[in-house]
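Take this structure, written in structure tokens, and hold onto it; I'll ask about it next.
Left out: one protein chain. Kept in place: all the others.
Our next item is subunit A:
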């Protein structure tokens, strides 16, 4: 390493797999740490709200520990060379999310809503179970390459489901849920994200040469041929249709952004990023100009205080005014640098969405800037591990799939955090692992499972020299 630091002038470097140790014990140590932190937070909330250590501390700690332990054992057995950081990071985020959801359950202001923490623990268990299923049954991620076009059909099917009459459920203006009788609601878009990444990776692997090479240079940009623009136009139209029919800005942005990221990585052409940004801007402005649900979101973003006052005054002008955007900003503000302490904030004023879309506001108030930065860094580390997995992967499909999944994960965090903090208009998406919501937690554990599988394949030392039947017969000619 010293030579690299001594010679800053050399820009070319190679990053590749070496025969690495499996690092499973590092993962175990980090996992213990990642379980202890939420248990500490849980005790802290109990002491702050009820003046006593909460009675559920032991069962809650054991529950989270059991999840982490099962995850670790499955990884140790079925993906021994997988990245050691992803599982602890996801466990910590999931645990912190559980603590804050439980903390909002304790709030007297929210007492007329059903308890969410036990359900969230159940969803987390289902998520870890799905991670185990992915790791046990997906022996090699390259198998997914066979299902490129089936994935496309599957993803479209999942996206259309919420629009089917009788199956879809319109909750607070967005039609992204389906009702399963007796089980509750499901958000197919969360799963479509993973399936669509498989399709994009398989498709771009085959088509990337045509997309990258057949182009004309114009004003410093590579303009692709008209027919090569087809796929990006199709994806654009689909994401616009999602926006119009399901009024879901977040999912639409997520899918289009993921496609542009993967297109850029596959072709190394900056022009795709320029096209992507232009097209998403045109699409968003176009739809926002006639869709009232999106318009209120944009207004709440531009002038949250006015929306708050309109809502307080009870103005009935045909659109729903929301106080939440302003309340979230107040929560961040009153948290300050170090926060009010767990259980001592007033972010429960936000109401029904406090533990789902707006959960980051609770972190902002009770842990302050220092806490939110740590949470965002934890997300950043998961994304970094995903990108590193893509760099180390030896097959183009694995590279693209890993970059697509971690890109989608990063975009989702950006869209939610940016929305809650008032950087971009708020969209109804869930903060991965932290926010209350079964589909999101389960789908993101599956996403981590696929990334673990790719990183296991990428870091696994090549198998022992196979018995070489030709070795005896072949004569090696040595030039003397």
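As a convention for this text, a contact is a pair of C-beta atoms (placed from the backbone, for glycine too) under 8 Å apart; a residue touches a chain by one contact, two chains touch by 3 or more; residues count from 1.
As a convention for this text, contacts and distances are computed from a predicted model.
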*The complex has one chain missing from view, so what does its UniProt entry call it, picking from "ABC transporter permease", "Copper-translocating P-type ATPase", "PqqA peptide cyclase" or "Antibiotic biosynthesis regulator FhaB"?*
"Antibiotic biosynthesis regulator FhaB"
*Options A:26, A:59 or A:270, residue touching the unrepresented chain*: A:26
_Which residue of A:81, A:259 or A:308 touches the chain not shown here_ = A:81
*Taking the entire complex into account, which one of A:136, A:153 or A:377 touches the absent chain?*
A:377
_For the chain not shown, which residue from A:56, A:396 or A:418 touches it across the whole complex?_
A:396
*If the missing chain were put back, which residues of subunit A would it touch?*
1-4, 6-7, 10, 12-21, 23, 26, 30, 33-34, 37, 40-41, 44, 47-48, 51, 81, 83-85, 88-89, 92, 142, 145, 205, 209, 338-342, 344, 367-368, 370-371, 374, 377-378, 381, 384-385, 388, 391-392, 394-397, 458-459, 461-466, 468, 471, 474-479
